[in-house]
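As you look at this complex, bear in mind that one protein chain is not there, while each of the others sits in place.
For subunit A:
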């Protein structure tokens, strides 16, 4: 029984990355020329000349707005950055710039939103990582899917806004700022037990709210 590093890579196998075009039949050259007089066009040109430069430009352009967007879903700085980094690494390793038919922006935002959705399902519904599907499919750009994703982050925001002020404060310090219970307790002048209580309350509110979704 020699342990063999497996060649099997589940998430890659079921993930044949396909070009994504929300408007079948529309030649993308015209789309790009018409709809993108902006930076995106420039990024694409840079990729054409030097892939490494293209990656850098892509990252510098989109990292911050993507992290901000991810944070609306997961409400955690660190995790938001992690998830976005993962999407970028995936982009690099699969050389997606060669096969994405939409703008990079549409791809990146959609991938990040989907990743956040997966994350929330994993965190709150206790679904095992492997059972979750990370496929990027063209129907993710369908209006109803886009709006479902919007609804999700808005719902998270509403749930957190509705928390009692102290509970909200504790939750943000812990989850968003990554402060320890001890630090929060000292900062707000409450006991560690109290902090725990607020956090478990906030999480259960969030869980309930997400279950309805």
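The rule is simple: contacts are C-beta pairs under 8 Å (C-beta built on N, C-alpha and C of every residue); 3 or more make two chains touch, one makes a residue touch a chain; residues count from 1.
Methods note: contacts and distances are computed from a predicted model.
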item: Which of "histidine kinase", "Anaerobic sulfite reductase subunit C", "Ferric-dicitrate binding protein FerR (Iron transport regulator)" or "Spore maturation protein A" matches, in UniProt, the chain that is not displayed; value: "Ferric-dicitrate binding protein FerR (Iron transport regulator)"
item: Contacts of subunit A with the absent chain, listed as residue ranges; value: 1-12, 22-23, 26, 31, 34-36, 38, 56, 59-60, 62-69, 71-72, 77-78, 80-82, 85-86, 88-89, 92-93, 102-103, 105-106, 109-110, 128-130, 141, 143-144, 146-147, 150, 154, 157-158, 176
